[in-house]
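What follows is a short report on a single structure.
Here the complex is missing a single protein chain, while all its other protein chains stay put.
== subunit A ==
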């Protein structure tokens, strides 16, 4: 490396942040990315010794909600610090430079940090006509090909870059495609959601800073630490589902009591995301807590799972709910009957587990 950059810890000291605050931050981060307490030391070591990570952030077919979410990242004092401690060398939303000076920033980073920089992409790529998205006179595809070549890894932010999002919904007029459909040969991570939760976005960056590698990914390229649990399984209203207590229509008595939103269309049962765990905007709330069904925005193709306010025709989950719903469907039951069967089946299953003293996780997969 021709340029000696200060480590994140050194920068903390320079910015007048105490070691105590720094360690506190590391602990928060470690907890956030699901490390055991022994992992804290690793985070500390990584941030103490590693230089700021150069980042190029591209905007393609998108609405900028990912950038907006990113700046909501919440670790007092250090959220700001984290923002400073990747070196965000190119981002059209925030950068001071415009026009050819902005392009120059990108080119300089690519040259100086070839093979080192992280390419973050917000937005999909149109494939029906490349002129559907141009920046600086170049098409989205040309820009991504250029920037991907020297990137150490690619982070695809949100549903746009991960799955095409709203513009890829039927009939996908511009032929919008996810990054991983068009670029190969690079480590790539899909950080899903419309947008992803702010702390999920910063969480994956810190993971990469710490371990100098991608976090473990699921089959869809999503980091498992945030996308391995269904919203349904981590929902605080789950007990109502199991007990067969449902909201029948918005703002009814059951809605006020916080019953399950499954019958008004909740997609929690086939959505993998951390909304129920981390929640949104410094854990203020999440859609279900505020009375609206989960729309399933971290799943590819969720836009075509409409109408949104109908119960799922099919729950692609693992475990006992799927079985229950299949029972419901098999007997040709209507929604209500289906759920009743489901609830009964769930409880029978639970009773079996308890009677046999089996751990649920083992016997249901």
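Points worth noting:
Note that contacts are C-beta pairs under 8 Å (C-beta built on N, C-alpha and C of every residue); 3 or more make two chains touch, one makes a residue touch a chain; residues count from 1.
Note that contacts and distances are computed from a predicted model.
Between the names "ABC transporter domain-containing protein", "Nickel-dependent hydrogenase large subunit", "Spermidine/putrescine transport system permease protein" or "Aspartyl/glutamyl-tRNA amidotransferase subunit C", the one given in UniProt for the chain missing from this structure view is "Nickel-dependent hydrogenase large subunit".
The missing chain, though absent from the display, is touched by one residue of A:63, A:153 or A:277; that residue is A:63.
Check A:154, A:183 or A:225 against the missing chain and you find that the one touching it is A:183. The chain not displayed touches subunit A at residues 3, 5-6, 11, 14-16, 52, 54, 59-69, 71-74, 79-80, 83-84, 86-89, 91-105, 126-139, 141-142, 165-167, 169-178, 180-184, 194-195, 237, 249-251, 255-258, 275, 280-282, 284-292, 295, 297, 303, 306-309.
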